[in-house]
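Only a single protein chain was left out; the remaining protein chains are all shown in position.
On to chain A.
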Amino acid sequence: MSATTVTPGKKLGSIQEYEVGPGTYMRNNYIYSSTVGDIYIIKDVNKKLPCISVVKDKEQSAIPEVDSIVTGKIIRVNPKMATLAIMVVGNKPCKDDFQGIIRVQDVRSTEKDKVQIYRSFRPGDIVRARVISLGDRHSYYLTTAENELGVIFAQSISGETMIPISWQQMICPKTKVMEYRKCAKPN
């Protein structure tokens, strides 16, 4: 491990010496830096070559990619889909919200034909979902068809935080009213 600061376009070594890591790129058998930061060389026992990466102190805001887990807030629902404002990608917060949609067939993996959007999500719910495709020009397509995915935080009509009691139901601790949600498995 070393702490030499490099700028974009700096030649770091050849591909025979290192593996391409984050913040670097390969061009004509050489590895170059693509951001400003310190060089880190990490040795991996499973791989032949050590991985070289350039890390910047100031994190740039995250953007969703296919297969990444995102967290966001439901902003509107209709019978065909729920619209989500993506606020966090993985563990990194986004500076600007991205829009994603959960279509009715992507809510859960079983009994897809019986899914009703308004019995799965309500506006204001915080949902964890997985990106399935970059989607159309407006939004990413998301899915919650996994045990760990779904509503992780929801409030009842009286404004209390609800507690999940089954895969499909949440209860309000104050009024004991049950509401339907596609609950995520708590971890």
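Definition applied: a residue touches a chain if its C-beta (ideal position, glycine included) is under 8 Å from a C-beta of that chain, and two chains touch if they have at least 3 such contacts; residues count from 1.
To be clear about the criterion, contacts and distances are computed from a predicted model.
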Just to verify: the chain that's not displayed, which of "Tom37 C-terminal domain-containing protein", "Ribosomal protein S5 domain 2-like protein", "6-phosphofructo-2-kinase/fructose-2,6-biphosphatase" or "RING-type E3 ubiquitin transferase" does UniProt list as its protein name? "Ribosomal protein S5 domain 2-like protein"
From A:Ile63, A:Val88, A:Ile132 or A:Met178, residue that would touch the chain that is not displayed: A:Ile63
Based on the whole complex, identify which of A:Glu17, A:Asp44, A:Asp97 or A:Glu148 touches the chain you can't see. A:Asp97
Tell me where the left-out chain touches chain A, residue by residue. 5, 7-11, 23, 25, 27, 32, 34-38, 56-61, 63, 65, 95-99, 134, 136-137, 140
